[in-house]
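Structure incoming, see below.
Only a single protein chain was left out; the remaining protein chains are all shown in position.
Right after this comes chain A.
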Amino acid sequence: MTTLIDTPKPAPPPARPRTSAGIEKWRRRVPLLPALIFTIAVTQLPFVATLAISTFQWNILQPGERHFTGLSNYAFVFTDERLRAAVLNTIVLTASVVLISVLLGLGLALLLDRRFAGRGLARTLLIAPFLVMPVASALLWKHAIYNPDYGLLNGTLNAVYRFFGAANGPTVDWVSSFPMPAVVLSLVWQWTPFMMLILLAGLQAQPHDVLEAAGVDGATPLETFRFITLPHLRRYIELGILLGTIYVVQTFDAVFTITQGGPGSETTNLPYEIYLTMFRKYEYGEAAAAGVVVVIGSIIIATFALRTIASLFREEASR
């Protein structure tokens, strides 16, 4: 996968006497080898195994029936309705979480780029959602916030209704009525601080004199943002979107915890569907094929991600 993009050429090694060149090369390589071998063993071998398993008809409930079946698992992956629904859910979930959290993160980053009273504290409080253990935050949303009887949402609604003299607010079962938005909201809450941090880093890297010059030239704040800040931030926004996509596509904790993929399969995304295929249907071959398809999808996203990161690399090298 290293050939996905053109990587910047490394600087030519300094000229050395011919005899010691080989030794020097190996002396440079040795510190690298343990990590490289370990990574290949633990990450690449399982993938090769997944490829192999994906060509087998293999259900653990029928032990005698394991046999080679060619690409039929892939045919199943692309025609199965549940899986197609899972692909669609994955796209909806990932796209909405990433886009909303990038927009909110951008707004917050713009605010936190300026000095104001208690900025340090505000920043610390803002990153808390990202630090809370994902399973814990999923449970928190499911029970402490969405719960129809004693959740914070309905509780607040009740309080508002009573304040205006009504008896009680409506009792909404948020997770059952709006399963996908419920999952999306909890993930947006979790990922906005991540986007905010990346974009804030981008804003702080912006040279102040350019902004000042724009002010002197009579640019309005909106113009300054549109023509100076936004182009400068583009790379950081791209990076945020791409990293966010790579992480959010893999969402498992929130779906597993908040909705268990339901109601029906309305919130079943690909990782959760693969999990079900593996540990509920015990169809190992199908699960492996679906896994390979996810990997191919991720590689497509990753290609774009690598381009973005490589351009940041070039920037660093040219400094």
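The rule we apply is simple: a contact is a pair of C-beta atoms (placed from the backbone, for glycine too) under 8 Å apart; a residue touches a chain by one contact, two chains touch by 3 or more; residues count from 1.
Operating definition for what follows: contacts and distances are computed from a predicted model.
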{"item": "Omitted chain, identified by the protein name its UniProt record gives, among \"Lactate utilization protein B\", \"Carbohydrate ABC transporter membrane protein 2 (CUT1 family)\", \"Acetyl-CoA acetyltransferase\" or \"Putative Zn-dependent peptidase\"", "value": "\"Carbohydrate ABC transporter membrane protein 2 (CUT1 family)\""}
{"item": "In chain A, positions touching the absent partner", "value": "1-2, 4-5, 7-8, 10-11, 13, 25, 28-32, 34-36, 38-39, 42-47, 49-50, 53, 107-108, 111-118, 122-137, 139-145, 147, 149-150, 152, 154-156, 158-159, 162, 189, 192-194, 197-198, 200-202, 205, 208, 211-212, 236, 239, 243, 246, 249-250, 252-253, 256-257, 260, 270-271, 274-275, 278-279, 284, 287-288, 291-292, 294-295, 298-299, 301-302, 305-306, 309-310, 312-313, 316"}
